[in-house]
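Quick one: the structure is below, and I'll ask about it shortly.
All protein chains but one are shown at their positions in the complex.
Think of it as A and B in the order they're written, each chain with its own count starting at 1.
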Amino acid sequence: MKRFNDLTDFSTQEIKSLLKLASRLEQKPEPRALEGKVLSLLFLSPSLRTLASFQAAMSKLGGSSFVISPDMSIHGLETRPGIVMDGEAAEHIREAVPVIASYGDAIGIRAFAERKNLEQDLADREFESLASLANVPLINMESAIQHPCQSLADWKTMDDLKIPSNGGRFVLSWAYHPKALPLAVPSSTVRMAAQRGMDVVVLRPPGFELPSKIMQDAKRLATENGGNVSETDNRHEAMEGANVIYAKSWSSTSHYGDRLGDQALRENLLDWCVDEPWFDNSREDCRFMHCLPVRRGVVVADRILDGPRSVVIQEANNRMKAQMAVLHRMLKG
Amino acid sequence: MKRFNDLTDFSTQEIKSLLKLASRLEQKPEPRALEGKVLSLLFLSPSLRTLASFQAAMSKLGGSSFVISPDMSIHGLETRPGIVMDGEAAEHIREAVPVIASYGDAIGIRAFAERKNLEQDLADREFESLASLANVPLINMESAIQHPCQSLADWKTMDDLKIPSNGGRFVLSWAYHPKALPLAVPSSTVRMAAQRGMDVVVLRPPGFELPSKIMQDAKRLATENGGNVSETDNRHEAMEGANVIYAKSWSSTSHYGDRLGDQALRENLLDWCVDEPWFDNSREDCRFMHCLPVRRGVVVADRILDGPRSVVIQEANNRMKAQMAVLHRMLKG
Partner (left out) sequence: MKRFNDLTDFSTQEIKSLLKLASRLEQKPEPRALEGKVLSLLFLSPSLRTLASFQAAMSKLGGSSFVISPDMSIHGLETRPGIVMDGEAAEHIREAVPVIASYGDAIGIRAFAERKNLEQDLADREFESLASLANVPLINMESAIQHPCQSLADWKTMDDLKIPSNGGRFVLSWAYHPKALPLAVPSSTVRMAAQRGMDVVVLRPPGFELPSKIMQDAKRLATENGGNVSETDNRHEAMEGANVIYAKSWSSTSHYGDRLGDQALRENLLDWCVDEPWFDNSREDCRFMHCLPVRRGVVVADRILDGPRSVVIQEANNRMKAQMAVLHRMLKG
């Protein structure tokens, strides 16, 4: 494996094999598997789970890692191409990325969406230009449109909880948040659930439709794997018989990159905070999923997060376990 | 060992056994003892020795660690319970702690006192609420009222220097500092020296008495171990025949949480800076101890710190060695 960027680059069989490897490593640790191997971790955007879980994953396999991020005392990183660097930044990403990559056996890169131009973010232009500078195997640690490690962990979490794939109903729901957030998680999640063969419903208010390219990909994956994908703004309809509600806030797509337009849509949607009444017609054991970090009392009520429906800590823990499988496959000779 | 929080939770025999293990690891390194083990380190307060010595301790035993602190580019950590998170912080400690803990085989947490309410700090309420969120063995890396790693290192340092336990005289002295500092170190230190069976004197100006709960605990420990504990504001009386003076600044307890009241008491106490005349009637070889960081020329004169009395570097080095013993006991299968 040279590139772990988009979960849908892998066949359903390949994903199941990765998940089997994750479970095997969970049962039978291999504390010397990656002896002498180094993972370079480049964070151009904030992180907590990813920062911690990649370091822990390498350590548990006997390898190690180092972290570079612009909040360290480095020299300031310029990203714009062709610029005359007479300002603050003393180093260009065109040198920094290949150098950092060259110290490791693989590199993980995180760079969130700029959220100015939807086409550009859908094409993952910034991430791809960073990735093209690295000459070693690459892991996407969240880009404008991908978050494959989260999706692999979420798939594993549903397997662990015996949530049915074919026939299981998965509601991906928009939720309120004071800021316009990137599309990476919902885009990855809808496709993951579709590829798992689930009955997927995207529940979102008008103006927050997922990009049609993403929905088309999800529908194709669903068809190939015995599931289906629909979308609605009707909560009651969406939640009917749901096994899972996966909450996430994201930017308006009708007003993408338009801060005021997004805000105007968003400010009437404070009731999109997942709470017990949402589960009126779901399955009784319907689970609550979220990638974290989550704003309590804003995205979801405390009683849901602290109650038996919530599996957010298991999801976060499975980040480490899923990543161990990816690293093992990528780096074990 | 599931919890290393309060040194006095352990019997004197158990502490001696830990110190014996520390010395054994000093003599006979075990560079694979903790292979594949990971220690999560969560710093909600500043650190240098603790940050470095825990990482080094895990490494020397063949394990590893990762560090999370709010000064990193993470998402901002909310600590208040029940709050609607529509402000700056994007993540609540109720998710962050269990997630970080779940990536390790044990977790170390540092969270200094809020110093608003003495009862609350004595009950270590904030630390206990953090600790209750972690589902793995726990190490207290300094809380409002505990600093067990420092105390274990200090005990080891006195053993290394052959400072007598029964019959040895230990002066814990308040010292001037421009800021009101927490009670964790003096509270831990007085009880440690008492449990070591020493003749302990707490030397402090009026208004800076240690809390009676702490003094009572110390007196009980002294009685059980053949020592005794007294307090005074008379320097000459305190230093009579002393083997050790352990200097530390702390908040006024009569004006706890009252910044101006504390300041008013403190501003007349600039002469509480340990210097050679303090040693007039001590034992000739009386040692100077301090947990560091120490303000030169404020808490202690340069000539003491740079002279033969000072053992502050040994104390700091013993942090690593004491912690290696704790980690070995906690994590070695």
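Going forward, contacts are C-beta pairs under 8 Å (C-beta built on N, C-alpha and C of every residue); 3 or more make two chains touch, one makes a residue touch a chain.
Because the structure is predicted, anything quoted here is derived from the model rather than measured.
The absent chain, not drawn in this view, touches the displayed chains A, B throughout the complex. Note on the undisplayed chain: of the listed residues A:Ile68, A:Leu138, A:Cys273 or A:Met330, the one touching it is A:Ile68. Among B:Pro31, B:Gly87, B:Gly167 or B:Gly307, the one in contact with the hidden chain is B:Pro31.
For chain A, the residues in touch with the chain missing from this view are 35-36, 38, 40, 63-64, 66, 68, 72-75, 78, 82-86, 90-92, 94-96, 98-100, 102-104. The chain not shown here touches chain B at positions 29, 31-32, 43, 45-49, 51-53, 55-56, 59-60, 62, 64, 69-71, 178, 292-298, 302, 305-306, 312-313, 316-317, 320.
Everything that follows uses one rule, which is that only the chains that are shown with their structure count from here on.
Chain centres here are Cα means. That of chain A falls 40 Å from that of chain B.
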